[in-house]
Each structure stands twice: as structure tokens, then as C-alpha cells.
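Input: a single structure, listed below in C-alpha cells.
Showing chain A:
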Amino acid sequence: MADLVSHPDEVKVVSRRFGQGAANLDRYLELDGYKAVQKALSIGPDAVINEMKASNLRGRGGAGFPTGMKWSFVPKQAPKPKYVLCNGDESEPGTCKDRLILEHDPHSVIEGVVVAGIAVGSHTGYIYIRGEYRYLSEIMQKALADAYARGFLGKNIFGSGYDFDVYWHGGAGAYEVGEESALMESLEGKRGVPRIRPPFPAVVGLWGGPTVINNVETLASVPHIMLGGGEWYASLGTPKNGGTRLFCLSGHVAKPGVYELPLGYNLKKMIFEVGGGIRDGNKLKAVTPGGSSTPVLKADECDVGMDFDQLMKAGSMLGSGGVVVLDDTTCMVKYLQRIMMFYQHESCGWCIPCREGTDWLKKTLNRFHAGGGVEKDIGNIQYLAENMLGRTFCPLGDAAAMPAISIVKKYRNEFEDHLNGRPCPLEAKALEAVPA
Partner candidate 1 sequence: MPDVNITVDGKKLAVPAGTLLIEACKSVGIEVPSFCYYPGLSLQGACRMCLVKIEKMPKLQTACTTVVTEGMVVSTEIDEVRQARKAMLELLLANHPLDCPVCDAGGECELQDMTFSYGAAESKLIDIKNHKDEQQWSPVVYFDRPRCIMCYRCVRICGEGMDVWALGTANRGSAQLIMPNHSDYLECEECGMCIDICPVGALTSGAYRYKTRPWEMKHVGTVCTHCADGCKTTLGVRRSPTGMQIVRGDNRDKSGINGDFLCIKGRYAFDFASHDHRIQQPLIRREGRHVPASYDQAYEHIALRLKEIREQHGGHAIGVIGSTRTSNEESYLLQKFARLLLGTNNIDHHRTADFPSFAGALARKKDATASMRDVFNAPAILLIGNDPTEQHPLLAWQIRNNVRLHRARLYVVNSSPIKLRRQAASFTQIPAGSEPQLAAFLAGDDSAANALASGEITREALAALRDKLRGEPNLIIIFGSELRGSSIDSLVRFGAAISGAKFVCLGDYANSRGAADMGLYPDLLPGYVPVGSGARFHEEWGAPVPTEPGMNLLQMVDAAKAGRLKALYIVGANPVARYNLDPFALSKTFIVAHDMFLTETALLAEVILPAANAYEKSGTFTNTCGDLQLLKKAGDITTVKSDFEMLLRVADRLGFDLRQLVPFRQAERADLGQSRGAQSGEADRHAIWLEAHGLEPKLSPFDPIAMLDEIQRLVPGYDVSRVELLAGNDQHTSIEAGVASSIASQPELILPANDTLFTSGTLGRYSRTLNSVIENPRRAPADKADREVVV
Partner candidate 2 sequence: MAVIKDIAAIAKGMSITLKEMFSPTVVENYPDGPGPLKGAKFQERFRGVHVLQRDENGLEKCVACFLCAAACPSNCIYIEAAENTTEQRISGAERYAQVYNIDYNRCIFCGYCVEACPTDAITHGHGFEIASLNATSLVYRKEQMLAPLPAHLGSNAVFNQAETETGTPAVRS
């Protein structure tokens, strides 16, 4: 269980109930629990979707697709059952927000699933939790059992005549399953590989039925939007980027942690004020603004508002909100090597560019960082990454390629410092600093 952090600039919406024992159903009810479901039942599906559209809520998983629009794509009439899926396969390096929500406020996720179900006319929801979060599954199981016991789930919820079942499902430890169609394959008991799209999940999803799939944080925001109103939520952020989000500040900052800040919050301010600056008085070198898959920003590029559109303009992405801060003791080659090891290990192997590209890049970077690099490797790393980008079956290949391209472009000099059999200069420096 992680310690919670806070900062005066925070706008607590999703994290409102953190640290207040809201995993307990009674306590949750005291904190306006399950009111959103009742409201949704009373206003009906169309009003719920309109409220969601008004809130400008964009998917918190990484792609940032407007949630209201996603829900409205689900056909009203469908021959097969519709499903709501909660994607709790949070595996992006640098991201740890869903974990806190599931730990401190599991009922808000359940509530979000039920509201989404009401909005699209579904009667079944699944909460898919990544395999490594086994302890969170226990919390979720208890929360579900409690909700069933009170009649908040199951047949005739809140006496409305509406049936809704929610199940939890544990993953087996695959980053790839965080991709929505791979998650559905996994949930169906198959190998977690992505599906061909179109058809999109909203039309043909889980078990062939229309499916809404959202991130944990997205669904946890839903009850607050239902109660506070879409316009209120939209006003918290910047235009087209409604609300707040959980930023997972990690790396070489003095006070790392999960902070809920409005969208559009300045990145520099986030590092130096919210995060308390760089540790040990070092200098800022680079920031990965949205999880390891997003392109890095150099220190002088950090004066940027943290929302989908502004970061896009700055050449990066908001992604999953995992802000990784690197100081000047960091070797960027080593950093890229570590990222690539992750993606090589997590590539599902379905398509050629990702399977072979990550493997090739990992091998090259391992050798390169160890001092075996040659001049043409630098160009080759960029060449490989550029040829993976946009050509893979699912976004995992892009996720591996984007940081590689940006790091080689922005920190080419560090790569050149590794050439000709020289070991990592920063590592050498670090070793010198160690007293004999």
C-alpha cells in the first residue's frame, strides 16, 4: 500500500475519496456512493450520454478518445448481448494511477461500469485487472460481493427493474492485453493478441457483441460527472480536454507520487512545484510525459500544458499520464535500452515489425550501451524505429518506436559518446563518485 501525497494545486475529483476508507461500502455510501447509478437510472441512457459528451471526458488509457462519443457508437439494437469492459490492465511503465483507484475507491469503478452499462443498454460488465495486481483483485472481489449483497448489482438493481452483473477477471501478465481487442481475446480465454479492426469493439467486441471498453480512471470519473454535471467537469480542464486527471509523477523528482491536476497544467510547474524539483539539486534533463511509450521532451521543451492537444503540438503525447522525470545523471542510451527490453519482452509476436524490430533494437542497444557500438548503429536504430512506426498491427510497435526515435534525435550526442569501445561515460562518472 503506497503512501498518498498531496499538493495544494490538486483538484480532487477522482481522488476525492482516497485515503478515506472508501473501499468499505458503508463509508463509500456516506461519500455520495452509488448516487450516480440512481441518477443514471432516472434520467435514462440518452441523457447520460449527453452528459458525458458535455463533460469533454477523453479516455484516460492513452489514446484520448472522447468517451461520450465512444458510448454513442454502440448500436441501440443488437442481436447479441452488449458488454461493458473496464480495462484495468495498467502496464505502461511509469503509470500507477489505476492501482490507487482500485485500492482506495473500487466502488467508483463498479459504479462507472454500471452507468456505462445503463448508457449503452448493456447488462453485463467485466473488470479486467492485470495479473500482477493480485492483491487488488481481492479488494475488487470484496467490493463486488458487498455490492451484490446490497442489491446494487444483479437482478433489479436499486429496484429499478434493470439487471446488471459485474465480474472481475484477472490477467496473466501481458502488457499487450492492455490493448482493447487483445484484452477481449484474453477475456474470451484465448491468446492475448489483438484483433483486426474494423470491425471496432463498439460493433463487434467481446463474444461478438457490441462492447464499450474504457480505462479504470475514465470509468471512475463517470460517477463524479453524473453527480457534478458534465459542464462542471469540462470547466475544470482546458477546451476539448475536460476535467482533471491523475498524473503519476515519478523518476528523479523530490516528491514523486500520484497527483490529481486539471488537464492543461504546466509540466514545468508540475516538476518543480508539485514534485518539489529535481532530487539532489541535479539538473533536469528529459521528461517522458505520458508513460514510457511517449516521445521524450528535452528540458527546454517542458514549458507546456499537460493536455492532449498541447502535448501533441509539442511533439509528444499525454498517453496514460505517467510523467517520468530524468535528471542529468541519466544515460539516455541506458534509458532507451531499458525501455526496449520492456517492449521486446512484451511484444506479443503477432506481426513482423514489432516482433523482429523490438528484438533487433534490444540486441543493438544492449551491445551499444556495453561499448560495442559502431557509427552506423545510431542511424540503424532510428531507421528500424521509423520503419516500425505506423506499420504494426497494434500500437505496441509504435509505443516502442516513438521513444526510440525521439531519444536518438534529441540525444544523438550521447550515443556518439558511447562509440568506439568507450563504456557509458555517465556510468563511469557514477563509479568515480563511489568512495573507494
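Candidate entries met the following condition: all candidates are chains of the complex that A comes from, given by their letters.
The rule is short, and it goes like this: a contact is a pair of C-beta atoms (placed from the backbone, for glycine too) under 8 Å apart; a residue touches a chain by one contact, two chains touch by 3 or more; residues count from 1.
It should be emphasised that the depicted structure is a prediction, and the values quoted were computed from it without experimental measurement.
Of the numbered candidates 1 or 2, 1 is the chain that chain A touches in this complex.
For chain A in complex with candidate 1, the residues that touch the partner chain are 174, 176, 191, 196, 344-353, 355-360, 363-364, 367, 374, 376-377, 380, 383-384, 387-388, 390-393.
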